[in-house]
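One structure, as structure tokens, below. Some questions next.
Up next, chain A:
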Amino acid sequence: MILALLLIPTLAAVLSLLVRHDVLRRMILIIAVAGHTGVTLAAWIHEPAPLHNGWFALDKLGLLFLTITSILFLTCAFYAVGYLSGESRRKTSDAGDDTLFPNTPEAIFCACLNAFLATMTLVMVSHHFGVLWVAMEATTLATATLIYFHRNRHSLEATWKYLLICSVGIALALLGNYFLVIAASTSEKTAIILSDLVRQGHTLNAPWLKAAFLLFLVGYGVKMGLAPLHTWLPDAHSEAPSVISALLSGTLLNCAFLGILRSYQVCCAAELASFCQELFVIFGLLSMGWAAVYILGQPDYKRMLAYSSVEHIGILALGVGIGAGATFGAMLHAVNHSLVKVTLFLAAGNILAAYKTKTAANVKGLLSCIPATGVLWVAGFLAITGVPPFGIFLSEFTIVKAILDQGHMGVAIAFLGILALIFIGMAMTFLNMAQGRRSEELCINHKTDSILTIIPPASLGILSLMLGLYLPPMLSRLLHDAATAIGGF
Partner candidate 1 sequence: MSFFFWGLIIILGGGVLSLFSGHKPKWSSFWGSVGAIIGGSIALVPATKVFFSGQTLSWRSNWSVPFGSFFFQIDAISAFFLIPILVLFIIAAIYGREYLLAYRDRKNLGVPLFFYNLLLAGMMAVVVARNGMLFLVAWEVMSIASFFLVTFEYERPAVRQAGLIYLVAAHIGTAFLIVFFILLAGQGDSLDFDRITAVSPSLTGTLFLLAVVGFGVKAGFMPLHVWLPHAHPAAPSHVSAVMSGVMIKTGIYGLVRTLTLLGPPPAWWCWTLMIIGVTSGVLGVLFALAQHDLKRLLAYHSVENIGIITMGLGVGLLGVHIHSPMLTVLGFAGGLFHVMNHAVFKGLLFLGAGAVLHGCKTSHIDLLGGLSKRMPWTAITFLIGATAISGLPPLNGFASEFLIYLGVFRNDMGEGLNHAIIAIIIIGGLALIGGLALACFTKAFGVIFLGLPRSDHAEHAHETGPGMKASMLILAAGCILLGVFSPLVITSMRHVIAALAPMELSAIQANLATAASSLGYFVKMSLLFASVAAILALVRFLLLRGRSVRQSVTWDCGYARPTSRMQYTATSFAQPLVDLFRFLLRTRKPDSRPQELFPAATTFHTDTEDGSEKYLFKPAFMGIRWVLSRWQWLQHGRVQLYILYIALTLWILLIWKLM
Partner candidate 2 sequence: MEAVVKFLNPLLGLFMAPLLLGVISRTKAVFAGRNGQPILQPYHDLWKLLRKGVVYSRCTSWIFRAGPLVGLAAAVAALLLVPFGGQPAAISFEGDLLVFAYLLGLWRFFTVLMALDTASSFEGMGASREVIFSALAEPALLIGLATAAKFTGHVSLSQIFAGLNTDAWLTAGPALLLTGTAILIVFLAENSRIPIDDPNTHLELTMIHEVMILDHSGPDLGCILYAAALKLWLLGMLFIGIMVPCRSGNVLLDGAVTMLSMLGLAVLVGIIESSMARLRLLHVPVFLIGAIALSVLALMLVMR
């Protein structure tokens, strides 16, 4: 089963490079991702057996993140098909300046998309830290090409920053890997496989384990987007095609988070949980605050979404750091944030296609100009800022409750204060875009909303709304299991 998960997208990637016909290639993409989703859902019912001495296994935590990834990928694949057929093959003019630029060939794009899925799946299923690292670096490389889809200066700059910063960060995580090996070298079995490490947690060498965790935190933290390590994130998210931004934000960040959580699991086993939790809380609040600084008055709406990702990454870290019930909240938050953020990025893609600008001030009257996207945009705004009855409210509430139950009044105040500030910042931008008087010249020659660009984000938005009103018992159990795996409940 795990093999199937890995092989389907890999094969599809190879096929995409070989196939010459565009439509066929898109079909392959959809079929591969749908197959992947199918297998993932099957894994819910039937737990897959570990492979290769436990190097590859799908535990609850991995299953949770894998499911998010797979479902989001499926919706994004549909959107991507609509997007690709909309993107002209000719050189198009840049949104910012009037230079002309070509797009990356579609074959490479599709192949990289599939490879992206494959590498992310590898991250989810690998329980060997070495494999985890390899997979993580591979995701960076696969996505670099995707970010550089529009071959213009801005996306090139973003790609370069992404590559360099993430590579350096992940290199540090490699160092963490070696430190982990050193920490584990006192015990007889030295393979750094998660289950083994967890089992013999107390025998690990504490200083080296601490150092390893710090390196993982900083290394994968770069990729995850914890401030102040997140610096590549807004650039890459704003310059990539919206569907890629959506995937980066909705899946890749979770992926990196999983990397940190894996090391956290080991630390928990070695009774270093409080050491890690303090760091999670600090980084969480720092990320939220940092995001608030840039969200207020942010002129570029895609960058605003990117910073919002930094904020929510901070919330995830904070939730894990608080522990207890907040861990469950964090897991739920990961699900909700991914759903909503993808909705928003896809809607942003529609807006960009209609208005040809990323400057929020130049976008007016979405609700009257492209109503369906406008509704998504407003709903997404409400959802992302944690307004009930959307799911994010639930997860944030759970986290706040845990914070207050533990008596961290200061943390709670900071948390809610930053959320309020971000709400104000986002409200100003989003509402002015959605409402406002429509400008006729922009509205005349726009593409109308097509089904392929509306249904995917809309379905995710509805899913997020549903999660705010009804938490299916299966999901709830999975979330609890995942939270238990990382020391919460």
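How were these picked? Simply put, all candidates are chains of the complex that A comes from, given by their letters.
Simple rule for what comes next: contacts are C-beta pairs under 8 Å (C-beta built on N, C-alpha and C of every residue); 3 or more make two chains touch, one makes a residue touch a chain; residues count from 1.
On a predicted model such as this, the values are computed, not experimentally measured, just so you know.
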item	value
Touching candidate for chain A, same complex, options 1 or 2	1
Interface residues, chain A side, partner candidate 1 - complex	160-161, 164-165, 168-169, 172, 207, 210-211, 214-215, 217-218, 222, 228-229, 231-232, 234, 275, 279, 290, 292-294, 296-297, 325, 328-329, 332, 365, 367, 382, 385, 387-389, 393-394, 397-398, 400-401, 404-405, 412, 416, 419-421, 423-424, 427-428, 431-432, 435-437, 468-473, 476
